[in-house]
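Missing here is one protein chain; the remaining ones are kept as they sit in the complex.
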Amino acid sequence: MSPWTYFRDHQSDVLHWLWTNAWLAGVPLVIGLVIALPLGYLASRYRWVYPPTVTLAGLLYTIPSLALFIVLPGLLGTQILDAINVAVALTVYTVALLVRVVADALNAVPSDANSAATAMGFTRRQRLFGVELPLAVPVVAAGLRVAAVSNVSLVSVASVIGVPQLGSLFTEGFQTTNYAPIVLGLILVVALALVFDGVILFGARLLTPWQRAVRAR
Amino acid sequence: MNPTLSFSNVLTWLNDPENWRGADGVLAHLREHIFYTLIAVVIAVLIALPLGLLIGHTGRGVVLGAGSANALRAVPTFGLLILLVVWISPKIHAKQEVSGLIQQGGLAYLIPTEIVLIVLAIPPILTNTYAGVQNVDPAVRDAARGMGMTGGQVVRKVELPIALPLIISGIRSATLQVIATATVAAYLPFLGGLGRFLVDGLTTLNDPHDGYPKMVSGAILVAALAVVADLLLIGLQRLIVSPGVSGRYSRRKTAPDATAEKTSVQDITVDLAGA
Partner (left out) sequence: MIRFDSVTKRYPDGTVAVNDLSFEAASHQITVLVGPSGCGKTTSLRMINRLIDPSEGRIWIDDKDISKESPAKLRRGIGYVIQQAGLFPHRTVVDNVATVPFLLKQDRKQARAHAMELLDRVGLPPQFAKRYPAQLSGGQQQRVGVARALAADPKIMLMDEPFSAVDPVVRAQLQDEFLRLQAELGKTIVFVTHDIDEAIKLGDHVAVLRVGGKLAQFATPAELLSRPADSFVAGFVGRDRGYRALGFTVADELPLHEESAITLGSDLADAPRLARDGWVLVVDAEHNPQGWLALTGVPDSALQGEVTPDLLNLGGTLAAQGGTLREALDAALSSPSGRGVIVDDDGRLVGTVSPSEVLARIEAHAEEARHAPAEIGTS
């Protein structure tokens, strides 16, 4: 049986799983970024905030995903099979990864640019939104791409505890010793990851027209 | 009806010495987990370190190294695991048993698992190794050659020690990924490791003493193992990296031109590659 045949035979299930996988990876990405930006800013702005924040983030990132998928139901009061556990876990990972990236990206903004802005009369807030954040976009985008791609593939781990998404294709393939769903699953997950990657890359290019000009030279 | 999941019996479970002893106990599974991890990381280092040093030193093959880390991140490791198991396991007929580490029949599932773990561990080590070597100041490399070191000596005595922080960072990243994936591998039959608690607890969810508490205990143990492994490697880094490279000397500097302490964009990029 070819993966394509399998897809045709189980179309509605596969599409449902694809959709689940997409939002389980995507929503944490957005929420994670929204949380990480102010935290990362604080870590870059106040020297004493950086070490504990980065250490805590590192610690959280170290926790294996399956462990987090299992502990969260107890903390949140949800069921094991609830997809929301996965979403929360991935949000935690996204924040853990991005806080450090945002802090480092803001710290890496050339101090000359900041000094010039302050000397010209920018307020702190204007400087943040007018100078520091735009210049930090490329690095934050790179971190976001890493988070996106990991999130998409991490979702499939949740099949071990039974949450239905693209990873179900793998468990199905294992239980029926059938290559087709496995290969289909691999293709779809990688494709989904590449789509996320591409969208973020495109968005970053849009936000950084000055880099486009440099590339065009 | 699914029982509500509470943490109330977790401490009980962890404190019960019965749960620690025996072939299905914490100590046994911990041993297995460490065993699975060590094999994969050691083999990955044996492959990726020399390769990374070679690529970094000669500057050839960079494209190969750079692409692999990112590309592999998009592949779901669970899927890869299943694929290799379905493909290879039936072909392995060896029934050896290594007491305390490999159950009878486990080899058929362990081998594809280890293959996946090794494939997972290689890119972070490879990328970080060659990035570390490439980051060595060209003046230092020139001076080393100019003083009469052979190519091999330059790599061993100069490039490797200077690249060590990045290399160890890559090994840390690889180790964490391997520990996490070895946990997932418990989905497969005959395999041990701490993931066993996570998967087995699913079947006994209705038992308030042995279902969820077992799963959470397993989760805590795995997380603890990951953290301890990370700390050990950080400790190793402190021990073997020269203070001149890590900047870990008394800040009583004689020079006004302090080495830049700001993180550069390049540093962040390399960080992400190993993430």
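Note that the chains are named A and B in the order they appear, and that numbering of residues resets to 1 at the start of each chain.
We take it that contacts are C-beta pairs under 8 Å (C-beta built on N, C-alpha and C of every residue); 3 or more make two chains touch, one makes a residue touch a chain.
Remember, it's a predicted structure, so these values are computed and weren't measured experimentally.
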Displayed chains contacted by the hidden chain, counting the whole assembly: B
Identified contact with the non-displayed chain, of B:Leu14, B:Ile34, B:Val62 or B:Met149: B:Met149
Hidden-chain contact residue, picked from the options B:Ala23, B:Leu38 or B:Val245: B:Val245
Subunit B residues that touch the omitted chain in the full complex: 137, 139-150, 153, 158, 161-162, 164, 241-245, 247, 249, 253-257, 259
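Basically, only the chains that are shown with their structure count from here on.
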Separation of mean Cα positions, subunit B and subunit A [Å, integer]: 21
Touching residues (chain side subunit B, partner subunit A) in the complex: 2, 4-7, 70, 73-80, 82-83, 85-87, 176, 179-180, 183-184, 186-187, 195, 198-199, 201-202, 205, 212, 215-216, 218-220, 222-223, 226-227, 230, 262-265, 267-269, 271-272, 275
Partner subunit B, residues of subunit A touching it in the complex: 58-59, 61-68, 70-71, 73-74, 77, 79-81, 97, 100-101, 104-105, 107-108, 138-139, 142-143, 146, 149-150, 152-154, 156-157, 159-162, 166-167, 169-171, 173-174, 177-179, 182-183, 185-186, 189-190, 193-194, 197
